[in-house]
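Report on the following structure.
Entry: chain A
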Amino acid sequence: MKGAASGHYGLIARFDDSEALLTAVYRVRETGHRRLEAHTPFPVPGLAEATGFSEDGGRFQVARIALLVGVIAAAIAFGLQWYTAVIDYPIVVGGKPLNSWPAFLPITFKVGIFNSVMAAAITMLVKNRLPHFYHPVFNEDDFAAASADGFFLSVRGGDTEKLAMLLWNCGARYVRELTL
Partner candidate 1 sequence: MPPIERGQEGKFPQRELAGKRGAGYWRRLVELAERAGAPIESDGAAHSPERRRLLKLLGASMALAGLPACTREPQETLVPYVQRPEMLVPGRPRYYASAAIVAGYAQGVLAESCEGRPIKLEGNPDHPASLGACDAVAQASVLSLYDPDRSAAVRHRGAIASSGELLRELDDRRRQWNATRGRGLAFVTGTITSPSQRAHIDALRQRWPRARWYLHEPVDRSGVFAGSRILFGQPLEPRYHFEQVQVAATLDADFMQAQPGFLRHARDFTARRRPRDNSDDLARLYAIESTPGVTGANADHRRGLPYAQIEDAARQLAIALDIAVAAPIEKPLPEHWVKALATDLQRHPGAALVIPGDQQPAAVHALAHAINRKLDAFGSTVEWMQPVAYDAAAQSPAELVAAVNAGEIDSLVIIDSNPVYSVPADLNFSKTFRKIPWRLHWGEYLDETAKLCHWHIPAAHALETWGDARAYDGSAALLQPLIQPLHGGLSALQFLQMLESGKKGESLALLQDFWKTQYSGDDFEHFWRRSLRDGLVPESAATTVNTEISPGWLQKLPAPEPAPQGLTLQFRPDPALWDGRHANNGWLQEMPRPLTTLTWDNALLISPQLAAAEKLRDGSLVKLNSGGHTLAVPVLIMPGQPERAVTLHLGYGRTAAGRVGDGVGVSAYQLRSSQNPWAAPATIKATGAQQTLALTQVHHSIEGRDLIRTADLDRYRQNPAFAQHPAPELSLYPEPEPLPQSQDRHAWGMVIDLSACIGCNGCVTACQAENNIPVVGADEVARGHDMHWLRVDRYFPDPPTEPQPRTTFQPVPCMHCENAPCEYVCPVGATMHSGDGLNQMIYQRCVGTRYCSQNCPYKVRRFNWFDYTGSGAAHPALPPLQNPDVTVRARGVMEKCTYCVQRIASVRRDAETEHRPIREGELQTACQQACPTQAIVFGDLARSDSSVKALRASPLNYAMLEDRNTRPRTTYLAAVHNPNPELEDD
Partner candidate 2 sequence: MPLWVVLAGFLLAACGNDMRDQPRYDPLAPAPGWPNDQSARVPVEGTVARDESLQPVPDTLPEPLTRELLERGGQRYEIFCSPCHGDSGRGDGMVVQRGFPAPPSLHGAHLREIPLRHFYDVIENGFGRMYAYGARVPARDRWAIAAYIRALQLSQYAKLDDLAPRQRKQLQRESREDTP
């Protein structure tokens, strides 16, 4: 099913290998385009940075979020155990002290880990905007190659003519228009 409304989204160019793509990315960014995406079948080192992704992407980097959430969750888990065992319904068990804090650690750890994993996963999906089933780049007929051996660069908006020339000049195999 085609999209109901059609309009112009941008351009997409296919390159033969990652180097060509990388140089094209640099070139296009030099001309001031910011809304571009490089599509490669595997992670190409440096490519993401070239498209404007910063490795330690600010405060909301996946690992940091994971750590933070994990620590908070662990604290909550410990607090819950302590509260329930010491405050809410203290009962003597096996002659052990009410606040058997070493026994609370495994769950504290588990809950921390669990939440940090969830946080990492969710952060990744959210920052990648990921359940995103419709995207204009899929309107490109050959885009399937991006998951095998195709290296693509899609640029949104901008001055179509100039950009197309630039991409040709960077050695694109072809440059095509992307509809909305």
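By definition in this document, contacts are C-beta pairs under 8 Å (C-beta built on N, C-alpha and C of every residue); 3 or more make two chains touch, one makes a residue touch a chain; residues count from 1.
Here is how the candidates were picked: all candidates are chains of the complex that A comes from, given by their letters.
Please read all numbers here as calculations on a predicted model, not as lab measurements.
K.L.:
For chain A, which of the options 1 or 2 is its touching partner in this complex?
P.N.:
So the candidate in touch with chain A would be 1.
K.L.:
Please output the residues of chain A touching candidate 1 within their complex, sorted ascending.
P.N.:
Going by the criterion above, the answer is residues 91-97, 103.
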